[in-house]
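Missing here is one protein chain; the remaining ones are kept as they sit in the complex.
Up next, subunit A:
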Amino acid sequence: MEKKNITIYVKVWRQEDANTKGRFQTYTVEDVNPDMSFLEMLDVLNENLIKNDDIPIEFDNDCREGICGMCGVVINGTAHGPKSGTTTCEVRMRQFKDGQTILVEPWRARPFPVIKDLVVDRTAFDRIMSKGGYISVRTGGVPEARSILVPKENADQAMDMAACIGCGACVAACPNASAALFVGAKVSHLGLLPQGRPEAKRRVDRMVVQMDEEGFGACSNHGECEAVCPKEISITAIARMRREFLKAAVG
């Protein structure tokens, strides 16, 4: 089946650095193969810009297969684009129509300042993780793997939660810029496993404090986070985090 190439107009956010004001600029990309990925379309645009002595658009990406969490832009108003359960790098041009204008913006959230164009600083996530996103074990000083039995359901649910790629789409989509889904996913992943129970209280406590300190907003149950999460992490993660947090508060 022959597919026809299309023309796309990209209206994209350009910003020199954190301290400079940004603006939208529109570019035309012709001859876009519908099988191209969205990022490959940006590659083609950038090649054109370079050839015309212009400055290419900066955007983060690495694995280009939806697992590293490095990519992430808002496409036509939705974090990671229109299709649910995918990252920006998994967006394919066949999702767009010939002649369509695509609006491309960076994550917009106070804790994620823009570095340049579509690239933002997400190190706040690492700082939250450093406060408790782990089980405190030393290299080598651990029991034999089989001595810890994990019911299949728990292992599966923990895996669902551990699938978070730390891309930050949940924060970008939330009207309050809350990181509750991100933190909830880690708290749930580790809390669902017997290995993670001993530290459950301290973990949630410290992670939540850091989340607040970084300037992430409170969760008011909009559910936008779940809708854009490329790994389809369920909002039940947030409920679980709340339960753990209450336990931590009263315990």
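As a convention for this text, contacts are C-beta pairs under 8 Å (C-beta built on N, C-alpha and C of every residue); 3 or more make two chains touch, one makes a residue touch a chain; residues count from 1.
Here, contacts and distances are computed from a predicted model.
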item: Choices "ABC transporter permease", "Tricarballylate utilization 4Fe-4S protein TcuB", "(2Fe-2S)-binding protein" or "succinate dehydrogenase" - which one is the UniProt name of the chain not shown; value: "succinate dehydrogenase"
item: Among A:30, A:98 or A:121, residue touching the chain not depicted; value: A:121
item: From A:103, A:163 or A:227, residue that would touch the chain that is not displayed; value: A:163
item: From A:92, A:108 or A:222, residue that would touch the chain that is not displayed; value: A:92
item: Touching residues on subunit A - with respect to the absent chain; value: 16-17, 33, 35-37, 39-41, 43-44, 46-47, 49-51, 53-56, 58, 60-70, 86, 90, 92, 94, 115-116, 119, 121-123, 125-126, 129-131, 133-140, 142-146, 148-152, 155-156, 158-159, 162-163, 165-166, 189-190, 193, 195-196
